[in-house]
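Only one protein chain is missing; all other protein chains are in place.
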Amino acid sequence: MSSIIGRNLLAGAEADPAGDAGHGADHPERVGFFTDTSVCIGCKACEVACKEWNAVPEDGLELTGMSYDNTQGLGADTWRHVAFIEQDKPLGHAVTGVDPGGVDHSGVDVFALAAGTTAPAPPREQAEVPTPDGRTELRWLMASDVCKHCTHAACLDVCPTGALFRTEFGTVVVQEDICNGCGYCVPACPYGVIDQRKEDGRVFKCTLCYDRLGEGMEPACAKACPTDSIQFGPLDELRERAAARLGQLHDAGVADAQLYGESPQDGVGGDGAFFLLLDRPEVYGLPPDPVVTTRDLPSMWRHAGAAAATLLGGLAAVFALHRDYRKAR
Amino acid sequence: MMSGSGVDRDGVYGERPGREAVVGGEQSVSDRPPSGTPSERGPGRRRGRRGRRGERLMVPEAEFTSYYGRPVINAPTWSARDIAGYFFLGGLAGAGSVLAAGAELTGRKAMARALKVSSLAAISGSGALLVHDLGRPARFANMLRVFRPTSPMNMGSWLLTAYAPTAGAAAVLEAAGRLPRIGRAATGGAALLGPAVAAYTAVLIGDTAVPAWHDGHRELPFVFTGSAAVAAAGMALIASPVAENGPAVGAAVFGTALESAASRIMERRLGFVGEPYQQGKSGRLKRAAQGLSAAGTAGALLWGRRNRIAAALSGAALLAASACTRFGVFQAGVASAEDPKYTVVPQRERLRKQAAGDA
């Protein structure tokens, strides 16, 4: 195992995941997504384009009350998910000019309302006319989430059948003809991406349009995106572009802008699909510091070995204490 | 602002891709200072309570935020009955094989036979549960399609592939009373593989993003092997004549001690993330397991070698205790996956410490 760790095959920066997965020296460049949420218009074209291309089934008709997000999250039947977050703070220098002044309505927590706790029905006599509350700071964040195609992909690592594999493009794909629905990859993914389609039994997630990549086509979601919020390309190029973009936004005074999943030094060795966010990751439902679970696999096996030995040793000791059975008879 | 663009007689110059649009950038319309840095501004109302440095984080940070309270990771899709049952039966089989071998070596014939049979039955049952839980049971053979050291389930499959026939041979040859040498070798082999079978399932759940499982990966194998010993001891108490019960009683004491010590250490170390082990459904299962194993062990110590019925009842209590432990661990994992705070808060805390360390 240590040789594996030495080659960074379980955690840490890994320069060439496809090569390390046996795709030979002349495999294509690693590709991925840079999703720049600052230019997302929340249109959900990415969601639909993905479904049309991959014939993903409809995922339930439920009005959630989570702003305009009725998709709720990634899953077996949703490979792109657009999050909507309404916040009481400004987006950089952008302004919304609602009448300032008036009464403070901090008693009404709309985000709590949106999170599902229902508004306390006010007693009728108390329901005097509320007045505008100086709502000058308002922003609506939208972000399209997708499988991260991790450099160290827990889903892939734990998959017992080889259904999940690393492609020559460095992406992570489920082979529908292999998956036996063991479900192991589901809790292994630190981002809650891959999931089981109950009626089918197998798991599904974004393939980064593996079939399209093979013909030099852009993934369906990125192609549809009206504002180029989803940018597809060689990962190295995207990382450079993202760094420049971050600088541009910071210079313009959008201090909240931050990259997520872009660093090869992070817990999963960097994401193949990374993001520019305008708030902390958890606000978007993303883990702030995900770590690929297999990083600790050697330690797990060591502890398991010790535990097995303890069991063997302990029970041996018990028998040692009771060795005199026949004599006692 | 961008005087470098326009349309002259040659056409448009200074074009820029739309993806470079600066939303929220400094504009003529604003007379407001820029919004704060990410670390200053969190969404929602904050009360500014934070875990003091170095102190174990027992409550979520007040600034914990989530996306509409939705989980960050996906909870296992496994059914508790199948998978916790699979863990339980695997433990029973694995530790049972060790007891069987010990019994055989120490001449406890009845106990040896009983445990060989129970291990075969248990491992068959656990295999059946595992296959049953597959979304595509017909494809269970794909488990051996690859040899993937990074996958505990794959390793487990190979392990079971080795263990199950061995344990089977041990039991069948014992029952048939033939080929004693091979039978003995099989019994020994099963006893050596058995502890691995009992322990690997802890790696299997530890190797997930489920906070209560992953973070407990050091102690969980001990919890599991301890619990396996408890189960096997229970089975021995039920199935063996009282006269042969000495080691079973010892195993019960050993298993209970190991399991409860490991649990305690784990929960203490996990702190906040360990909460689910104590709360809700899993908390109830855990307390039931504690009660049952205490009762079973006490019963075994008091009557295990004297009273067949009491011994059997104690054994049943121990079996039940072990099952409760596995179901409890399972449920704790599910609960920790379903509540985003168990994912977010420790990671946030880690980042905070890192930043503090860097500074």
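We just call them A and B in the order they show up, numbering each chain from 1.
Definition applied: contacts are C-beta pairs under 8 Å (C-beta built on N, C-alpha and C of every residue); 3 or more make two chains touch, one makes a residue touch a chain.
Criterion: contacts and distances are computed from a predicted model.
Trainee: Of the options "NADH-quinone oxidoreductase subunit H", "Ribose transport system permease protein RbsC", "Multidrug ABC transporter ATP-binding protein" or "Formate dehydrogenase major subunit", which is the UniProt protein name for the chain that has been left out of view?
Mentor: Of the names offered in "NADH-quinone oxidoreductase subunit H", "Ribose transport system permease protein RbsC", "Multidrug ABC transporter ATP-binding protein" or "Formate dehydrogenase major subunit", the absent chain's UniProt record gives "Formate dehydrogenase major subunit".
Trainee: Hey, which of B:132, B:145 or B:350 is the one touching the hidden chain?
Mentor: In the complete complex, the chain left out is touched by residue B:145.
Trainee: Hey, which subunit B residues sit against the chain that's not shown?
Mentor: Where subunit B meets the chain not shown: residues 1-2, 5-9, 11-12, 14-25, 27-30, 144-150.
Trainee: Name every residue on subunit A in touch with the hidden partner chain.
Mentor: Against the missing chain, subunit A presents residues 4, 9, 18, 20-24, 39, 41-45, 47-49, 51-53, 58-65, 67-68, 70-71, 86, 88, 91, 93-100, 102, 105, 108, 110, 113-114, 116, 118-119, 121-122, 124, 127, 129-133, 135, 138-142, 156-157, 162-168, 173, 175-178, 209-212, 214-215, 217, 220, 223-228.
Simple rule for what comes next: only the chains that are shown with their structure count from here on.
Trainee: Could you please state the distance in Å, as a whole number, between where the Cα atoms of subunit A are centred and where those of subunit B are centred?
Mentor: Between these chains, centre-to-centre, one finds 23 Å.
Trainee: Which residues of subunit A touch subunit B in their complex?
Mentor: 1, 4, 10, 36, 38-39, 64, 66, 69, 72-73, 75, 83, 85, 87-95, 106, 109, 111, 114-116, 139, 154, 157-163, 178-184, 186-196, 198, 200-203, 227-229, 231, 245, 248-249, 252-256, 258, 278-280, 282-290, 293-294, 296-297, 299-301, 303-312, 314-319, 321-323, 325-326, 329
Trainee: For subunit B, which residues count as touching subunit A in their complex?
Mentor: Going by the criterion above, the answer is residues 17-27, 29-30, 32, 34-38, 41-45, 64-78, 94-95, 98-99, 102-103, 105-108, 133-137, 139-140, 142-143, 145-146, 148-154, 156-157, 191-192, 195-196, 198-200, 202-204, 206-210, 213-214, 217-222, 224-226, 228-229, 243-244, 246-247, 250-251, 254-255, 258, 333, 337, 340, 343-344, 347-348, 350-351.
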